[in-house]
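For this depiction, one protein chain was excluded, whereas all remaining protein chains were kept in their positions.
Right, chain A next:
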Amino acid sequence: MNIPSQITTLLAGIILTLISFWYGQNHNLLPVAASRNAASVDNLFDAMLTIGTGIFLLVSGILIYSAIKFRRQPDDISDGPPVHGNIPLEILWTAIPAILVLGISVYSFDVYTTQGGMDPMDHSMAHGKAHHPMAANPGSAVAATLVAQADPNQQQAESVLQDPATNAVREDIPQRKDAPALGTVSPRVGASPDNSGTPPQLVINATGMQYAWLFTYPGTEVVAGELHVPLDRDVLINLSANDVLHAFWVPEFRLKQDAVPGRQTEIRFTPTKAGEYPLICAELCGAYHGAMKTIVVVEPQEAYDSWLQSQQVASAETRDRAVAGTVHPALIAANPATLTDEQYLAPYAHDMGIDAAMLDQLRPHQSHS
């Protein structure tokens, strides 16, 4: 028995393990963790990095050792030992990775649940079927039977659009009204288990469009281009998109969710560190995709309140300015989002002295047909 070589192997194993553990804790690869569940994602990554480093060092160590130790002598044309396999060894290196990845799966599942990925209380479902408007109309009784289960996507879209500011910035994209409930509402990162069943402390609607995010705060008239959230509050973002796919990503929160036109998605988190973090569109959305980013400002409740106050004042001022002439007075009463372009432009055209005949002449498809 060759004891020295066993000791060397043992030492190599210990060093490999130590390096892996050290690197797993000191990789410095992730940005600051600023949401309540970010740390658990980081711990998961640390664990996976530790295992990964160990495997990489083992594999590359064997490669380098073999390249040096088992190099063929120039004049040696004989073959190596005819070893065809070793069943116990093969079982070992099938079992160990299998156990490792199953362990990582269980750990990931645990973290995912903590994040709120498995949130069973779908609040849009909780409203039940009573909201279904067709029920009141006897003529649509057949349709109502067909749509036995109310479409939660549609319900949520309707409830989100009740907020006038959100309604103004969101495109009305047809919802799939007849789809079965399963999978219709895009999955989300929902409430963490301890928040499950409780309504979020703050709801914000986010709408993605080429190439900006617009945030509306239900109950206020505020439309903002950057996201302000109060520190340590359980925030729910309702996400959708107006044109193409976008994705809401805050690296410091370790959270990402696609915004899909026609679908209602949500993402729920609790910011824990005050500061300004980038809020990035992470799904290719066109030429200026790289420019589609803004910031999320996490600030104490008082600062948040005063920001919201100032925004409300600002939006009121905009309204006043509108009355004073920036937006045509004839439009103030109407909701611009419900008007067609022509209806919207009509008062302006009238003011400029352009009549219908002149408009017709300006249209290329009509002048040539």
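Odds and ends about this structure:
The rule is short, and it goes like this: contacts are C-beta pairs under 8 Å (C-beta built on N, C-alpha and C of every residue); 3 or more make two chains touch, one makes a residue touch a chain; residues count from 1.
We take it that contacts and distances are computed from a predicted model.
The subunit not displayed here is recorded in UniProt as "Cytochrome c oxidase subunit 1", chosen from "ABC transporter substrate-binding protein", "Spermidine/putrescine transport system permease protein", "Deoxyribose-phosphate aldolase" or "Cytochrome c oxidase subunit 1". Only one of A:Val41, A:Val160 or A:Ile204 touches the chain withheld from this view, namely A:Val41.
Listed residues A:Leu10, A:Leu284 or A:Val313: the one in touch with the omitted chain is A:Leu284. Listed here are the chain A residues that touch the chain not shown: 29-31, 40-41, 44-45, 48-49, 52, 55-56, 59-60, 62-63, 66-67, 70-73, 76-86, 89-90, 93-94, 97-98, 101-102, 104-105, 107-109, 111-112, 115, 117-119, 173-176, 182-183, 186-187, 189, 243-245, 247, 249, 251-252, 254-258, 260-263, 265, 278, 280-291.
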